[in-house]
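Below: one structure in structure tokens.
Excluded from the complex is one protein chain; the other protein chains are retained at their positions.
After this line comes subunit A, so read on.
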């Protein structure tokens, strides 16, 4: 077919560039899609709602008494310890959500449809991230409400917001790992299972749930270099007071490092996905 005879129908533009406004419009349309998912399938919000409730109650009431003692207090002392720790995990959940969502789009063929449309490939990603960020903020709000109900003192509001931001920053770095998994793995379940396998030892082998002092030496060494410890400790510092600077820099360095390594991998895998 020759170019001259291929005049597209009126109303369809033929230029190659996508303007920033068009990007915004596409992302907006895709955000709407992701929000409609939640309306259609409210259960998908369960994890965002239930995670903070279940984990807070579980850890505070089951382990709180005994771990609290090693903190030199009781259950009340543990509440101040665990709530910032759970806050640190919010960003990781977001990262996992982006990865599994992406994987679903690939497997159902929806991604092929999008890729055959004249939109920037980033739009699909930005839309997914925006929605997962909203989900994360909702989960964070619920965590804070439940935390306050079981006795958490919010003494430092700016510190609280800074901790949320830090969790999101680290989550965004981790997102590249989950995006890679999302592109490579066969289905959403395996992305989740893989994420669980990688994240769980990292989460429990850190200072998120319990202070490492009582752990065996080799594990203490591990927790010391585990970025999740730095993340939890800096969230603690920001929310309830204490030293922050060193851990904060560690978290930022890790975030930059993970992004530098994994973002090119994820983009490469995405581009060459067959």
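Following the convention adopted for this analysis, a contact is a pair of C-beta atoms (placed from the backbone, for glycine too) under 8 Å apart; a residue touches a chain by one contact, two chains touch by 3 or more; residues count from 1.
Keep in mind that, in the parts below, contacts and distances are computed from a predicted model.
*Asks:* Which name from "Ribonucleoside-diphosphate reductase subunit beta", "Sarcosine oxidase subunit gamma family protein", "RNA polymerase subunit sigma-24" or "ATP-binding cassette domain-containing protein" does UniProt give the chain that's left off?
*Replies:* Checked against "Ribonucleoside-diphosphate reductase subunit beta", "Sarcosine oxidase subunit gamma family protein", "RNA polymerase subunit sigma-24" or "ATP-binding cassette domain-containing protein": the hidden chain maps to "ATP-binding cassette domain-containing protein".
*Asks:* From the list A:60, A:79, A:95 or A:119, pick the residue that touches the absent chain.
*Replies:* Of these options, the touching residue for the absent chain is A:119.
*Asks:* By the contact definition given up top, give the residues of subunit A that touch the hidden chain.
*Replies:* Answer for subunit A: residues 1-9, 11-18, 22, 25-26, 28-30, 32-33, 36-37, 40-41, 108-110, 112-119, 274 touch the chain left out.
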